[in-house]
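Missing here: one protein chain of the complex. Every other protein chain is in place.
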Amino acid sequence: MTTDGDTTVGALRQAVARFVDGREWWPFHTPKNLSMSIAIEAAELMERFQWLTAEEAQQASQVPAERSCIADELADVVIYCLSLSNALDLDVSSAVLGKLQINEHRYPADEFRGRFRRPERGKKV
Amino acid sequence: MTTDGDTTVGALRQAVARFVDGREWWPFHTPKNLSMSIAIEAAELMERFQWLTAEEAQQASQVPAERSCIADELADVVIYCLSLSNALDLDVSSAVLGKLQINEHRYPADEFRGRFRRPERGKKV
Amino acid sequence: MTTDGDTTVGALRQAVARFVDGREWWPFHTPKNLSMSIAIEAAELMERFQWLTAEEAQQASQVPAERSCIADELADVVIYCLSLSNALDLDVSSAVLGKLQINEHRYPADEFRGRFRRPERGKKV
Partner (left out) sequence: MTTDGDTTVGALRQAVARFVDGREWWPFHTPKNLSMSIAIEAAELMERFQWLTAEEAQQASQVPAERSCIADELADVVIYCLSLSNALDLDVSSAVLGKLQINEHRYPADEFRGRFRRPERGKKV
(Lines give C-alpha, C1' and ligand atoms only; values in the text may rest on other atoms or scores of the structure.)
Protein backbone atom coordinates (compact mmCIF):
# COMPACT_ATOMS: atom_id res chain seq x y z
CA MET A 1 0.00 0.00 0.00
CA THR A 2 1.24 3.46 -0.87
CA THR A 3 1.67 6.05 1.79
CA ASP A 4 2.94 9.60 1.89
CA GLY A 5 6.18 8.37 3.48
CA ASP A 6 7.28 6.48 0.40
CA THR A 7 5.42 8.18 -2.47
CA THR A 8 7.16 10.93 -4.37
CA VAL A 9 5.26 13.95 -5.68
CA GLY A 10 6.59 12.94 -9.09
CA ALA A 11 4.91 9.52 -8.85
CA LEU A 12 1.55 11.19 -8.13
CA ARG A 13 2.09 13.65 -10.98
CA GLN A 14 2.71 10.72 -13.33
CA ALA A 15 -0.45 8.92 -12.19
CA VAL A 16 -2.47 12.07 -12.90
CA ALA A 17 -0.75 12.55 -16.29
CA ARG A 18 -1.56 8.96 -17.28
CA PHE A 19 -5.22 9.51 -16.41
CA VAL A 20 -5.45 12.72 -18.43
CA ASP A 21 -3.45 11.21 -21.32
CA GLY A 22 -5.74 8.18 -21.48
CA ARG A 23 -8.71 10.48 -22.14
CA GLU A 24 -6.84 13.02 -24.29
CA TRP A 25 -8.09 15.71 -21.96
CA TRP A 26 -5.10 18.00 -22.42
CA PRO A 27 -7.04 20.49 -24.57
CA PHE A 28 -9.37 21.07 -21.59
CA HIS A 29 -6.53 21.20 -19.09
CA THR A 30 -5.46 24.76 -19.90
CA PRO A 31 -3.99 26.79 -17.03
CA LYS A 32 -7.13 28.95 -16.91
CA ASN A 33 -9.53 25.98 -16.79
CA LEU A 34 -7.41 24.14 -14.23
CA SER A 35 -7.31 27.17 -11.93
CA MET A 36 -11.14 27.18 -12.09
CA SER A 37 -11.21 23.44 -11.41
CA ILE A 38 -9.01 23.79 -8.34
CA ALA A 39 -11.35 26.50 -7.00
CA ILE A 40 -14.46 24.43 -7.77
CA GLU A 41 -13.11 21.39 -5.93
CA ALA A 42 -11.96 23.60 -3.05
CA ALA A 43 -15.57 24.76 -2.74
CA GLU A 44 -16.80 21.16 -2.61
CA LEU A 45 -14.33 20.52 0.22
CA MET A 46 -15.64 23.61 2.07
CA GLU A 47 -19.17 22.32 1.62
CA ARG A 48 -18.40 19.49 4.06
CA PHE A 49 -17.93 22.10 6.81
CA GLN A 50 -20.27 24.89 5.61
CA TRP A 51 -22.93 24.77 8.32
CA LEU A 52 -20.93 23.11 11.08
CA THR A 53 -19.43 24.94 14.03
CA ALA A 54 -15.66 24.59 14.41
CA GLU A 55 -16.27 21.88 17.02
CA GLU A 56 -18.82 19.99 14.92
CA ALA A 57 -16.44 20.12 11.95
CA GLN A 58 -13.66 18.67 14.10
CA GLN A 59 -15.95 15.89 15.35
CA ALA A 60 -17.33 15.11 11.90
CA SER A 61 -13.74 14.74 10.67
CA GLN A 62 -13.30 11.80 13.01
CA VAL A 63 -16.31 9.85 11.71
CA PRO A 64 -15.01 7.28 9.17
CA ALA A 65 -17.69 7.90 6.49
CA GLU A 66 -17.19 11.65 6.68
CA ARG A 67 -13.37 11.31 6.76
CA SER A 68 -13.59 9.39 3.54
CA CYS A 69 -15.71 12.13 1.89
CA ILE A 70 -13.23 14.77 3.04
CA ALA A 71 -10.28 12.71 1.76
CA ASP A 72 -12.05 12.41 -1.58
CA GLU A 73 -12.65 16.13 -1.92
CA LEU A 74 -9.10 16.92 -0.81
CA ALA A 75 -7.85 14.44 -3.42
CA ASP A 76 -9.81 16.28 -6.13
CA VAL A 77 -8.12 19.57 -5.24
CA VAL A 78 -4.68 17.95 -5.19
CA ILE A 79 -5.27 16.10 -8.46
CA TYR A 80 -6.03 19.35 -10.29
CA CYS A 81 -3.02 21.02 -8.65
CA LEU A 82 -0.84 18.21 -9.96
CA SER A 83 -2.42 18.47 -13.40
CA LEU A 84 -1.64 22.19 -13.48
CA SER A 85 1.95 21.46 -12.49
CA ASN A 86 2.07 18.93 -15.34
CA ALA A 87 0.51 21.36 -17.82
CA LEU A 88 3.00 24.09 -16.93
CA ASP A 89 5.94 21.83 -16.12
CA LEU A 90 6.26 23.38 -12.66
CA ASP A 91 8.07 21.58 -9.86
CA VAL A 92 5.63 21.42 -6.94
CA SER A 93 8.23 20.46 -4.32
CA SER A 94 10.51 23.40 -5.01
CA ALA A 95 7.52 25.74 -5.21
CA VAL A 96 6.26 24.52 -1.81
CA LEU A 97 9.65 24.54 -0.09
CA GLY A 98 10.51 27.89 -1.67
CA LYS A 99 7.26 29.42 -0.48
CA LEU A 100 7.74 28.07 3.05
CA GLN A 101 11.15 29.76 3.11
CA ILE A 102 9.62 33.08 2.06
CA ASN A 103 6.95 32.65 4.74
CA GLU A 104 9.64 31.96 7.36
CA HIS A 105 10.80 35.54 6.81
CA ARG A 106 7.37 37.05 6.31
CA TYR A 107 5.99 35.53 9.49
CA PRO A 108 8.87 35.43 12.00
CA ALA A 109 8.05 32.79 14.60
CA ASP A 110 8.73 35.23 17.45
CA GLU A 111 6.22 37.79 16.30
CA PHE A 112 3.53 35.43 15.08
CA ARG A 113 3.56 32.78 17.79
CA GLY A 114 -0.09 32.03 18.52
CA ARG A 115 -1.26 34.98 16.39
CA PHE A 116 -1.99 35.36 12.70
CA ARG A 117 -1.46 39.13 12.77
CA ARG A 118 1.49 41.15 13.99
CA PRO A 119 0.79 42.39 17.54
CA GLU A 120 1.39 46.00 16.51
CA ARG A 121 -1.21 45.73 13.75
CA GLY A 122 -3.69 45.68 16.58
CA LYS A 123 -6.08 42.94 17.44
CA LYS A 124 -4.65 40.25 19.70
CA VAL A 125 -5.81 36.92 18.41
CA MET B 1 18.10 20.89 -5.10
CA THR B 2 14.84 19.13 -4.39
CA THR B 3 12.59 18.06 -7.20
CA ASP B 4 9.31 16.21 -7.45
CA GLY B 5 11.19 13.12 -8.62
CA ASP B 6 12.92 12.59 -5.29
CA THR B 7 10.68 14.36 -2.78
CA THR B 8 8.07 12.35 -0.95
CA VAL B 9 4.68 13.82 -0.09
CA GLY B 10 5.55 12.96 3.51
CA ALA B 11 8.67 15.18 3.38
CA LEU B 12 6.55 18.14 2.20
CA ARG B 13 3.94 17.44 4.88
CA GLN B 14 6.68 17.52 7.51
CA ALA B 15 8.06 20.81 6.22
CA VAL B 16 4.57 22.33 6.47
CA ALA B 17 4.05 20.85 9.95
CA ARG B 18 7.34 22.34 11.17
CA PHE B 19 6.31 25.76 9.89
CA VAL B 20 2.91 25.62 11.59
CA ASP B 21 4.42 24.15 14.78
CA GLY B 22 7.02 26.91 14.96
CA ARG B 23 4.23 29.52 15.13
CA GLU B 24 1.82 27.43 17.25
CA TRP B 25 -0.78 28.00 14.59
CA TRP B 26 -2.59 24.72 15.16
CA PRO B 27 -5.58 26.40 16.86
CA PHE B 28 -6.21 28.33 13.65
CA HIS B 29 -5.64 25.29 11.45
CA THR B 30 -9.05 23.72 12.06
CA PRO B 31 -10.53 21.69 9.19
CA LYS B 32 -13.14 24.40 8.56
CA ASN B 33 -10.60 27.24 8.46
CA LEU B 34 -8.20 25.26 6.29
CA SER B 35 -10.93 24.47 3.76
CA MET B 36 -11.59 28.22 3.54
CA SER B 37 -7.86 28.88 3.17
CA ILE B 38 -7.53 26.40 0.31
CA ALA B 39 -10.44 28.13 -1.48
CA ILE B 40 -8.98 31.60 -0.84
CA GLU B 41 -5.60 30.63 -2.28
CA ALA B 42 -7.29 28.89 -5.21
CA ALA B 43 -8.99 32.22 -5.98
CA GLU B 44 -5.63 34.01 -5.92
CA LEU B 45 -4.34 31.47 -8.41
CA MET B 46 -7.39 32.08 -10.64
CA GLU B 47 -6.74 35.80 -10.43
CA ARG B 48 -3.59 35.33 -12.53
CA PHE B 49 -5.82 34.19 -15.43
CA GLN B 50 -9.05 36.11 -14.71
CA TRP B 51 -9.09 38.52 -17.64
CA LEU B 52 -6.87 36.59 -20.05
CA THR B 53 -8.13 34.58 -22.99
CA ALA B 54 -7.15 30.91 -22.96
CA GLU B 55 -4.33 31.75 -25.37
CA GLU B 56 -3.07 34.75 -23.40
CA ALA B 57 -3.12 32.64 -20.24
CA GLN B 58 -1.02 29.98 -21.95
CA GLN B 59 1.46 32.58 -23.18
CA ALA B 60 1.64 34.36 -19.83
CA SER B 61 2.45 31.01 -18.23
CA GLN B 62 5.67 30.86 -20.25
CA VAL B 63 6.96 34.26 -19.10
CA PRO B 64 9.43 33.63 -16.23
CA ALA B 65 8.14 36.39 -13.91
CA GLU B 66 4.55 35.24 -14.36
CA ARG B 67 5.51 31.55 -14.02
CA SER B 68 7.04 32.35 -10.69
CA CYS B 69 3.85 34.11 -9.50
CA ILE B 70 1.77 31.13 -10.62
CA ALA B 71 4.13 28.68 -8.90
CA ASP B 72 3.82 30.76 -5.73
CA GLU B 73 0.03 30.74 -5.75
CA LEU B 74 -0.06 27.04 -6.57
CA ALA B 75 2.30 26.44 -3.67
CA ASP B 76 -0.08 28.27 -1.33
CA VAL B 77 -2.94 25.98 -2.32
CA VAL B 78 -0.80 22.87 -1.90
CA ILE B 79 0.60 24.05 1.46
CA TYR B 80 -2.90 24.39 2.92
CA CYS B 81 -3.89 21.01 1.43
CA LEU B 82 -0.91 19.46 3.19
CA SER B 83 -1.76 21.27 6.43
CA LEU B 84 -5.28 19.86 6.27
CA SER B 85 -3.89 16.38 5.70
CA ASN B 86 -1.67 16.94 8.76
CA ALA B 87 -4.55 18.27 10.86
CA LEU B 88 -6.74 15.29 10.00
CA ASP B 89 -3.97 12.69 9.68
CA LEU B 90 -5.10 11.83 6.15
CA ASP B 91 -2.76 10.11 3.70
CA VAL B 92 -2.71 12.29 0.58
CA SER B 93 -1.10 9.69 -1.69
CA SER B 94 -3.68 7.00 -1.02
CA ALA B 95 -6.49 9.57 -1.32
CA VAL B 96 -5.15 10.72 -4.71
CA LEU B 97 -4.46 7.25 -6.09
CA GLY B 98 -7.77 5.96 -4.72
CA LYS B 99 -9.67 8.80 -6.35
CA LEU B 100 -7.92 8.27 -9.68
CA GLN B 101 -9.01 4.63 -9.55
CA ILE B 102 -12.63 5.67 -8.93
CA ASN B 103 -12.38 8.12 -11.82
CA GLU B 104 -11.01 5.38 -14.10
CA HIS B 105 -14.39 3.67 -13.74
CA ARG B 106 -16.49 6.83 -13.69
CA TYR B 107 -14.91 8.19 -16.88
CA PRO B 108 -14.09 5.16 -19.07
CA ALA B 109 -11.37 6.22 -21.51
CA ASP B 110 -13.38 4.89 -24.47
CA GLU B 111 -16.42 7.03 -23.78
CA PHE B 112 -14.64 10.16 -22.65
CA ARG B 113 -11.77 10.36 -25.12
CA GLY B 114 -11.56 14.01 -26.13
CA ARG B 115 -14.84 14.85 -24.39
CA PHE B 116 -15.69 15.80 -20.85
CA ARG B 117 -19.29 14.63 -21.17
CA ARG B 118 -20.70 11.30 -22.28
CA PRO B 119 -21.61 11.46 -25.99
CA GLU B 120 -25.21 10.42 -25.30
CA ARG B 121 -25.71 13.31 -22.92
CA GLY B 122 -25.75 15.39 -26.06
CA LYS B 123 -23.44 18.26 -26.78
CA LYS B 124 -20.32 17.23 -28.65
CA VAL B 125 -17.33 18.86 -27.02
CA MET C 1 -28.99 59.02 -0.01
CA THR C 2 -29.92 55.77 -1.68
CA THR C 3 -31.07 52.85 0.37
CA ASP C 4 -32.24 49.34 -0.41
CA GLY C 5 -35.81 50.39 0.36
CA ASP C 6 -36.03 52.71 -2.62
CA THR C 7 -33.42 51.41 -5.04
CA THR C 8 -34.48 48.98 -7.73
CA VAL C 9 -32.24 46.14 -8.86
CA GLY C 10 -32.55 47.66 -12.32
CA ALA C 11 -31.07 50.96 -11.14
CA LEU C 12 -28.03 49.14 -9.73
CA ARG C 13 -27.68 47.13 -12.94
CA GLN C 14 -27.66 50.35 -14.94
CA ALA C 15 -25.01 51.91 -12.72
CA VAL C 16 -22.81 48.85 -13.26
CA ALA C 17 -23.48 48.89 -17.01
CA ARG C 18 -22.48 52.57 -17.24
CA PHE C 19 -19.21 51.83 -15.44
CA VAL C 20 -18.36 48.91 -17.73
CA ASP C 21 -19.48 50.85 -20.83
CA GLY C 22 -17.30 53.81 -19.91
CA ARG C 23 -14.23 51.58 -20.02
CA GLU C 24 -15.34 49.41 -22.93
CA TRP C 25 -14.77 46.40 -20.75
CA TRP C 26 -17.46 44.25 -22.36
CA PRO C 27 -14.94 42.04 -24.18
CA PHE C 28 -13.54 41.01 -20.79
CA HIS C 29 -16.96 40.58 -19.23
CA THR C 30 -17.68 37.20 -20.79
CA PRO C 31 -19.87 34.82 -18.77
CA LYS C 32 -16.85 32.60 -18.06
CA ASN C 33 -14.66 35.48 -16.87
CA LEU C 34 -17.45 36.98 -14.77
CA SER C 35 -18.12 33.67 -13.05
CA MET C 36 -14.41 33.60 -12.11
CA SER C 37 -14.61 37.20 -10.93
CA ILE C 38 -17.59 36.49 -8.68
CA ALA C 39 -15.68 33.57 -7.14
CA ILE C 40 -12.52 35.65 -6.69
CA GLU C 41 -14.40 38.44 -4.91
CA ALA C 42 -16.27 35.87 -2.81
CA ALA C 43 -12.87 34.60 -1.65
CA GLU C 44 -11.81 38.13 -0.67
CA LEU C 45 -14.97 38.41 1.39
CA MET C 46 -14.18 35.08 3.10
CA GLU C 47 -10.70 36.34 3.84
CA ARG C 48 -12.19 38.83 6.34
CA PHE C 49 -13.36 35.86 8.45
CA GLN C 50 -10.74 33.22 7.58
CA TRP C 51 -8.96 32.90 10.92
CA LEU C 52 -11.69 34.20 13.21
CA THR C 53 -13.91 32.00 15.33
CA ALA C 54 -17.64 32.38 14.66
CA GLU C 55 -17.85 34.68 17.70
CA GLU C 56 -14.84 36.80 16.70
CA ALA C 57 -16.29 37.15 13.19
CA GLN C 58 -19.59 38.34 14.63
CA GLN C 59 -17.81 40.87 16.86
CA ALA C 60 -15.53 42.09 14.08
CA SER C 61 -18.61 42.69 11.94
CA GLN C 62 -19.78 45.31 14.45
CA VAL C 63 -16.55 47.34 14.34
CA PRO C 64 -17.13 50.27 11.90
CA ALA C 65 -13.79 49.98 10.04
CA GLU C 66 -14.25 46.26 9.56
CA ARG C 67 -17.94 46.64 8.60
CA SER C 68 -16.85 49.00 5.87
CA CYS C 69 -14.30 46.47 4.53
CA ILE C 70 -16.94 43.74 4.55
CA ALA C 71 -19.46 46.01 2.78
CA ASP C 72 -16.81 46.75 0.16
CA GLU C 73 -16.06 43.09 -0.51
CA LEU C 74 -19.76 42.22 -0.57
CA ALA C 75 -20.28 45.07 -3.05
CA ASP C 76 -17.60 43.58 -5.32
CA VAL C 77 -19.40 40.23 -5.41
CA VAL C 78 -22.75 41.90 -6.11
CA ILE C 79 -21.28 44.18 -8.80
CA TYR C 80 -19.97 41.20 -10.77
CA CYS C 81 -23.29 39.38 -10.30
CA LEU C 82 -25.07 42.39 -11.77
CA SER C 83 -22.56 42.59 -14.62
CA LEU C 84 -23.22 38.93 -15.43
CA SER C 85 -26.96 39.59 -15.41
CA ASN C 86 -26.31 42.49 -17.81
CA ALA C 87 -24.06 40.41 -20.05
CA LEU C 88 -26.64 37.63 -20.29
CA ASP C 89 -29.75 39.82 -20.05
CA LEU C 90 -31.01 37.81 -17.07
CA ASP C 91 -33.58 39.24 -14.68
CA VAL C 92 -32.07 38.93 -11.20
CA SER C 93 -35.33 39.56 -9.33
CA SER C 94 -37.28 36.81 -11.02
CA ALA C 95 -34.30 34.45 -10.69
CA VAL C 96 -34.06 35.15 -6.94
CA LEU C 97 -37.82 34.96 -6.26
CA GLY C 98 -38.12 31.88 -8.47
CA LYS C 99 -35.30 30.13 -6.62
CA LEU C 100 -36.79 31.00 -3.23
CA GLN C 101 -40.05 29.40 -4.37
CA ILE C 102 -38.21 26.22 -5.40
CA ASN C 103 -36.44 26.22 -2.04
CA GLU C 104 -39.78 26.59 -0.22
CA HIS C 105 -40.66 23.14 -1.59
CA ARG C 106 -37.20 21.65 -1.29
CA TYR C 107 -36.81 22.67 2.34
CA PRO C 108 -40.28 22.49 3.91
CA ALA C 109 -40.28 24.74 6.98
CA ASP C 110 -41.68 21.94 9.17
CA GLU C 111 -38.90 19.50 8.42
CA PHE C 112 -36.02 21.95 8.37
CA ARG C 113 -36.87 24.20 11.28
CA GLY C 114 -33.59 24.76 13.11
CA ARG C 115 -31.81 22.13 11.02
CA PHE C 116 -30.05 22.24 7.67
CA ARG C 117 -30.50 18.51 7.09
CA ARG C 118 -33.65 16.40 7.16
CA PRO C 119 -33.99 14.71 10.58
CA GLU C 120 -34.14 11.23 9.00
CA ARG C 121 -30.81 11.75 7.27
CA GLY C 122 -29.38 11.37 10.74
CA LYS C 123 -27.29 13.93 12.48
CA LYS C 124 -29.29 16.34 14.61
CA VAL C 125 -27.96 19.85 14.03
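Order of writing sets the labels: A, B and C. Residues in every chain begin at 1.
The rule we apply is simple: a contact is a pair of C-beta atoms (placed from the backbone, for glycine too) under 8 Å apart; a residue touches a chain by one contact, two chains touch by 3 or more.
For clarity, every value in this text was computed on a predicted model and none was experimentally measured.
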For chain B, residues in touch with the removed chain: 36, 39, 43, 51, 53-54, 116, 125
Chain A residues that touch the omitted chain in the full complex: 28, 33, 36-37, 39-40, 42-44, 46-47, 49-51
Chain not shown, touching residues in chain C: 1-13, 15-16, 19, 22-25, 27-28, 30-33, 35-36, 38-39, 42-43, 45-46, 48-49, 52, 54, 57-58, 61, 67, 70-72, 74-79, 81-82, 84-85, 88, 90-100, 102-104, 107, 109, 112-114, 116, 125
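Heads up, the rule we're going with is that only the chains that are shown with their structure count from here on.
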Whole-Å separation of chain centres (CA-atom averages), chain B against chain C: 26
Geometric centre distance via CA averages, chain B-chain A, whole Å: 5
Junction residues of chain A - those touching two or more other chains: 36, 39, 43, 54, 116, 125
